[in-house]
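The structure under discussion appears below in the form of structure tokens.
Missing here: one protein chain of the complex. Every other protein chain is in place.
In this document, chain identifiers A and B correspond to the written order of the chains, with residue numbering beginning at 1 in each.
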Amino acid sequence: MNPASKFYGWGLPVDISTHGPEIDRLIHVLHVFMFLLFAGWFVFLVLALVRFRKRPGHAAVYKEQHFKTPTYVEVGVALFEIVLLFAFSIPLFYRIRNIPFPQQDALQVRVVAEQFAWNFHYPGSDGIFGQTKPSLMSPSNPVGLDRNSPNAADDITTINQLHVPVNRPVSVELASKDVIHSFAIPVLRVKQDVIPGTPSRVWFQAKQTGNFEIACAQLCGLGHYRMRGFIMIKTEDEYNNWLAKMTPVKPAPPAPAVTQGAT
Amino acid sequence: MSTAVIRYIDKPHPVTGVTNAKLGTWCFLASEVMLFGALFSAYVLLRTGVSEWPHGSQFLNVPLATLNTLILITSSVTMVMSWASLMLKQFGKYRLYLAITILLALAFLVVKGFEYGHKFEHHHFPSTNTFYAIYFTLTGLHGLHVIGGVVVNAYFLFFGKRMWETHPEQFAGRIECAGLYWHFVDLVWIFLFPVLYLL
Partner (left out) sequence: MKEHSSHSHSASLPFWRKYIFSLDHKVIGVQYAVTGLLFLLFGFTLIMLIRWQLAYPGQPLPVIGHLFSEKMMVGGIMLPEFYNQLGAMHGTIMVFLGVVPLAVGGFGNYLVPLQIGAPDMAFPKLNMMSYWVYFMGGLIMLASFFLPEGAAQSGWTSYPPLANLASSGQTFWLLGMVFLITSSLLGSVNFIVTIAQLRADGLSFFRLPFFVWAQFITSFLLLLAFPPLEAAGVLQLMDRLAGTSFFMPSGLVVAGEQLAVSGGGNPVLWQHLFWFLAHPEVYVLILPAMGIVAEILACNTRKPIYGYRSMVYSVVAIGFLSFVVWAHHMFLTGMGTKMSGFFQITTMMISVPSVIILTALALSLWGGSIRFNTPMLFAIAFLPMFGIGGLTGLPLGLAASDVHLHDTYYVIGHFHYVVAPGTIFALFAGVYHWFPKVTGRKMSEVLGKIHFFFSLIFINGVFMPMFLMGLAGVSRRLYDPTQYAHAGSTQPLNVFVSICAWLLALAQIPFVLNFFGSLIFGKKVDRNPWEATTLEWAAPSPPPHGNFDEVPAVYRGPYEYSVPGQARDFWPQHMAKEN
């Protein structure tokens, strides 16, 4: 985790996802545009204030002057907004929301958020999730996995630790047990509200290994500020080793060892 | 201080064609439309969000509700008659029709009360399911509006005479506004009835 200052600072944190640079580019374009517009406008404001200050021998002009430039600027701004919408934001948001590769190529993970923890549920080696039920949810079985259901035997659950391989798409299904949370990974430019009763989905692909933070971005109660998770981005080998280590030996309860807390 | 007269209290504004009170009532009704509109939208969203939704006619008492619909429509008619009597300067008839309107509204509430009681007997509460939740909320809010109408009309019935004698035009305007409100309450029920009981 150390030194975090390498990744985080004042301004955009390091960006290690495949789709992230596009978001960053949009943010940069927008800020340059905002700065230019504001600077130009501000110069005009100062100029007007100085030139038309009240002083002896100076009087206001009643005649309504018709300025052409502001109209051009406004039309220009409107056109630029159209470009932003149709060239940047709408297609980009479409790409962010829709998984651009076949589902089976991606690592499937379920997130079950609760006050105040992130529970992760992996389908295991068979790639199919076992059944989960709210009635089975307990501190030792946070996602409510029914170990007796088909495909559940090799499922893996962790708390607050999301392990993913680098350079491989990850498709995350988000669900919440109690209130609305928001699944945010700043370095991956991932954020998605987690709404109870309405599962949603995000995807990402990391370009770099390392341990980074998962944050809750939506006020979810007293522990909102400490609903901190970690994403461990590993090489394919490291990930497979971890997977092998975590897979239950016998397809039966008790639930797998739970990795608790931070590194 | 002759300037302190608020204009268009009894005479309509030459451009807008309405008195202050009438324009105010229309504005108020616009906000009421948004209130019930939001609740109807909530109903649509909740209903489309689930795969199964109870059929209203199987759980609710359609004959009683039909009776209530007739009661409310009749009361709207008597409300108009009451205002029309004022326009014909027949204060006695106005009182009679307004009293009938109030009685019909009370009858509506009594019938509604029976319906509620019946539901509670069978342990059907707002918390039973979303269908009953929206049923009780919508009809309850409508019931509050009916009670509001009864209070306003009763005020005009018992305390209206003095104003009728001093400011007849303004008083007729008030009855017209009360009527507008009453028709709106009636209209809401005409939407509620099919939505909750029949669909």
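Worth pointing out:
Going forward, a residue touches a chain if its C-beta (ideal position, glycine included) is under 8 Å from a C-beta of that chain, and two chains touch if they have at least 3 such contacts.
In this text, all values refer to a predicted model and were calculated from it rather than measured experimentally.
Only one residue in the set A:V166, A:A217 or A:M246 touches the chain that does not appear here, and it is A:A217.
Here one chain is not drawn; of B:L46, B:V80, B:L96 or B:L180, the residue touching it is B:L46.
In the full complex, chain B touches the hidden chain at residues 1, 3-9, 13, 16, 20, 23-24, 27-28, 30-32, 34-39, 42, 45-46, 49-50, 125-130, 133-134, 136-137, 141, 163, 167, 170. Where chain A meets the omitted chain, the residues involved are 1, 4-5, 7-13, 22-23, 26-27, 30-31, 33-34, 37-38, 41-42, 44-45, 48-49, 52-54, 58-65, 67, 70, 73-74, 77-78, 81-82, 84-85, 88-90, 92-94, 96-98, 114-115, 134-135, 137-139, 144, 177-180, 182, 184, 186-187, 189-193, 195-198, 200, 213, 215-226, 228.
Here is the rule we use: only the chains that are shown with their structure count from here on.
Our note on geometry: chain A versus chain B, Cα centroid distance of 49 Å, whole angstroms.
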